[in-house]
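Missing here is one protein chain; the remaining ones are kept as they sit in the complex.
The first chain written gets the first letter, and so on, giving A, B and C; residue counts start at 1 in each chain.
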Amino acid sequence: MAIMTTIGIWVAAFFTLCIFSFLYKDNPFYKFAEQVFVGLSAAYWLVYIIYSIMIPNLFAKLSSDFSGNLILLIPAALGVMMLMRIHPKTEWISRYPISIMIGTTAGISMLRYMKSDILQQVTATMINPFASGSVPVIIGNLLLIIGTICGVYFFYFSKKQEGISKWPSKVGIWFLMVSFGATFGYTVMARISLLIGRLEFLLGDWLHIIK
Amino acid sequence: MKMNILIERRIIFTVLFIAVALPLIFPIGWKTEVSGYTQMVYDLIESTPDGKVGIISFDYDPSTMTELQPMGEAMIEHAFKRNQKVILTALWPMGVQMAEQALETVLKEYPDKKRGVDYVNLGYKVGGMVTIQAMGRSLSEVFPTDSRNTPYSEIPMLDGITRLRDIAWISSLSSGVPGLKEWMMVARDSHDVPVTGGCTAVSAPGFFPYVNEQRQLTGLLGGLKAASEYETLLGRLGSATAKMDSQSIAHLLILVFIALGNIKAYTTKRRKG
Amino acid sequence: MQKYLLFFFIIIFSSSLSANIFEANDSPWDDGKAIDLRWELSPMVQQVVISRYVSDDNWIPVHSSTEAIGSFTDTGLEANTEYQYRLNATFSDDSLVLLTSAMPSEQWFYMGKLGFLLILLLVCLAILYYIHAAHHGKEFFIRHIAGLDSMEESIGRATEKGKPILYVPGISDLDDIQTIASLTILSHLAERCAEYNTDIIVPCRFSMVLSAAREVVKEAYMKAGKPDAYKSDNIFYLTDDQFGFVAGIDGIMLREQPAANFFMGSFYAESLILAETGFSTGAIQTAGTAQAHQLPFFVVTCDYTLIGEELFAASAYLSRDPQQLGSLRGHDFGKALVILLIIVGVILEILGISNLKEFIAGAIT
Partner (left out) sequence: MKKSLPLIFAFLVGFVVLLSEFIPHRPFNQIVSTLEGWFMIISGFAILLGQISLIRMNTYKIIHKVPNWQYNLAGLISFALMLSFGLLWGMRETPGILGHGEGITAWLGLKPFDYLFENAYLPLSATLFSLLAFFIASAAYRAFIIRGLESNLLMITAIIVIIGRTSIGTMLTGWLPESLSFWHIPNLADYIMEFPNTAAQRAILISAGLGIVGSSLRIILGIERTYLGGGK
């Protein structure tokens, strides 16, 4: 067992270095590792779809109580129709399950985005900026209200932005830029974190330089 | 021109590699401050009564595990510490393995916690937002069994838990779609269950508008820094804290790069102009 | 008559003083899964426990309180089932048990969602109205989009230098609306390129995008009256692997040194690598994406950036497609409504009135 674990770590280190070799230039090791990744990933999805969805939510229900779950034959049939997409000749059959999926998704996203991303955001901006006693918070609240309004105005396309109506849009872009700066800072943090994780593996698990 | 770019690039790569590696080998031990949003996440779990059931959803894959795995471990540990029960689930198939790994780490310190009584892994479900909506009506319809094929009705801790409303809090650790946003939209804004969670630092700025008066999100953990803050609050010297030194050094280096780049651009401009 | 009235008042008065009330009612305007419980006890009460009857003399406690007058909503019930409730009140020297029952039933409308419904309807109707109007030939104005200015400049520079233009239609497949918007912009750009005899290179990540892009560019060349100048080899499939695709484009940029690069569509982590290499070759760069995370990299490395919705607006502007134009106008109506609501809401909040806010946020059911 210990030997197999060690071999496993060496395999992992090999693949890690294969990918890092891309930094020097695109090369056969990288291409190989990448295709292995694609293959493993596809198999992983398949196995989990079978064991976590197909069996418990469909086949197990049908096999334990067929007559009670007769209605499940409909999604099963629709699912099979979905697979017809693989052939150009039978592709049209897959339009039925797709239309049901798209219809459901469209209905649900319309409701949920309207509620969470529009109405809730609007009400979250309806605040009394002067409610707090501290000056930075009052300024912050004012920034929040003005920034939201100007930002939305920046995305308003039906009006010429000249003269005075140019300003809200300009202010909106400043807010967007500040936000992009913040995103940039956070992205630096995220990317570096990922590298730290890999180096920790190489220096720790593999080379045992760190504990 | 072409050679120049490539060589320059390789130098930068090497310097960064060394800058990240050195603090890992020789730790410095800088302190981190806890920010308000992390505190909110912590308080939500801290203030939930004993015996309540929470959901931790592992909505990521190994590519972002450095950032999110420490959060998963810390949250499981926090729930165990407060005698709460946790349901582990995943909207990404790779999340199931992440959940099991996190669980293994925490169980080393809590060996008496039992599967089915204190925690359960309900596994991966496809369908994102629509599936969460279905959980709002009935959890057992979505999860007929746990990952061990034990039927829902035979899992002791799930007795009396029929739908999302019966859950005390939901935490989604999320690196994309579906994830935290979908949980928030359905579980919080449609079923009124407190939703909290963590995301990769890349997506954190986009989640801040949801941490508002209405508490669409109760706090937010954004990236490795927040994970280490959470560990600080828990009093746990976890994996995130150990990595923060490297993070700090690398950030300094990036700033140096920006400065050098600007100096170079300025001098070339002057030479030309 | 007066006697009776007096008697009546006495009864009401005394009952409100000493009688203990415990009543249960179906929660109104909901899905029949909740019952509203209300109690009024004499103020000496120390502890109130409410339980629901389950079966065989089994009562489960659902709520406890120390208040003499209070209410509680029991949720998670079955519709059209009779539920019995018991209230146990403890006084310093006495205790009291009250019983009541109610049946939850489903109604035909969630009253708490009225504000939600009204605003949703308003926005949807506006979108439909404007699409309809656009179909019937109504012209809609679209404001100047700065990012589109780059087209003339880019073509000018490319013609002057005799170098090609590189156009990357994003890394998503054809099912992403950003890719569709990108192809509309490509069509316009290709037509201008044809007029000036400038080559346009379009590497694609998916075969569906490839065939669509070829069709679009070919059509553009025909429109410009130069079908012979169209080179189908300039629009090619690279690879569908994310980083491989980027590496391939990087190679093209370093080899061919295009005079201008366009990155339009859906981009993920690779945006940075693309735009950085392009920046270093000194090309005029224009980018556009609705992927908010990637915008920072485009903004710093590109000369022009279409931010978020601007990508779709540009596509509507260039294509003059009534469906796109009408929708865009409908969305704009929504934005104007949002701005108005925020301004009114903030003013009302300052005045201490929060009815509007509550109406929009509604009750969560």
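Quick note on the criterion: contacts are C-beta pairs under 8 Å (C-beta built on N, C-alpha and C of every residue); 3 or more make two chains touch, one makes a residue touch a chain.
Here the structure is a predicted model, which is why all the values come from computation and not from measurement.
Asks: Could you list, sorted by label, every displayed chain in contact with the chain left out?
Replies: Visible chains that the missing one touches: A, B, C.
Asks: I need the residue numbers on subunit C that touch the omitted chain, in ascending order.
Replies: So the residues of subunit C touching the missing chain come out as 29-32, 79, 106-110, 113, 116-117, 120, 123-124, 127-128, 131, 174-175, 177, 180, 243, 269, 272-273, 275-276, 279-280, 290, 292, 296-297, 299-301, 308-309, 312, 323, 327, 330-331, 334-335, 338, 365.
Asks: Spell out the interface residues on subunit A facing the chain that's missing from view.
Replies: Against the left-out chain, subunit A lists 1-2, 4-5, 8-9, 11-13, 15-16, 19-20, 22-23, 28, 31-54, 57-58, 71-72, 74-76, 78-80, 82-83, 85-86, 91-92, 95-104, 106-111, 113-114, 117-118, 121-122, 124-125, 136, 140-141, 143-148, 150-152, 154-155, 172-182, 184-189, 191-192, 194-195, 197-198, 201.
Asks: Footprint of the hidden chain on subunit B, which residues?
Replies: On the subunit B side, contact with the omitted chain comes from 8-9, 12-13, 16-17, 20, 30-33, 35-37, 61-66, 94, 96-97, 100, 121, 123, 125-127, 130-131, 133-134, 137-138, 141-142, 146-149, 201, 204-206, 208-209, 212, 223, 225, 244-245, 247-248, 250-255, 257-258, 260-262, 265.
Heads up, the rule we're going with is that only the chains that are shown with their structure count from here on.
Asks: Which chain is in the middle, if each chain's centre is the mean of its C-alpha atoms?
Replies: Taking the mean of all protein C-alpha atoms as reference, the closest chain is A.
Asks: So, what's the distance in Å between the C-alpha centres of subunit C and subunit B?
Replies: 23
Asks: Rounded to a whole Å, what is the gap between the Cα centroids of subunit A and subunit B?
Replies: Going by mean C-alpha positions, subunit A sits 13 Å from subunit B.
Asks: At least two other chains touched by the same residue of subunit B: list those residues.
Replies: Residue numbers touching two or more other chains: 189-190, 202, 206, 214.
Asks: Taking each residue of subunit C in turn, which ones touch at least two of the other chains?
Replies: If we look for residues of subunit C contacting two or more partner chains, we find 292-293, 361.
Asks: Subunit C touches which residues of subunit A in the complex?
Replies: By the definition above, subunit A touches subunit C via 22, 26, 31, 34, 38, 110-111, 114-115, 118-120, 122-123, 125-130, 145, 148-149, 152-161, 176-177, 180-181, 183-184, 187.
Asks: Quick one: which bits of subunit C touch subunit A in the complex? Just the residue numbers, please.
Replies: 115-116, 119-120, 123, 140-145, 241, 243-244, 247, 292-293, 295-297, 299-300, 307-310, 313, 328-329, 332, 334-336, 338-339, 341-343, 345-346, 348-350, 352, 356-357, 360-362
Asks: In the complex formed with subunit B, which residues of subunit A make contact?
Replies: So the residues of subunit A in touch with subunit B come to 23-24, 44-45, 48-49, 52-53, 56-57, 60-61, 104-105, 108-109, 112-113, 115-116, 120-121, 123-124, 127, 179, 182-183, 186-200, 203-204, 209-210.
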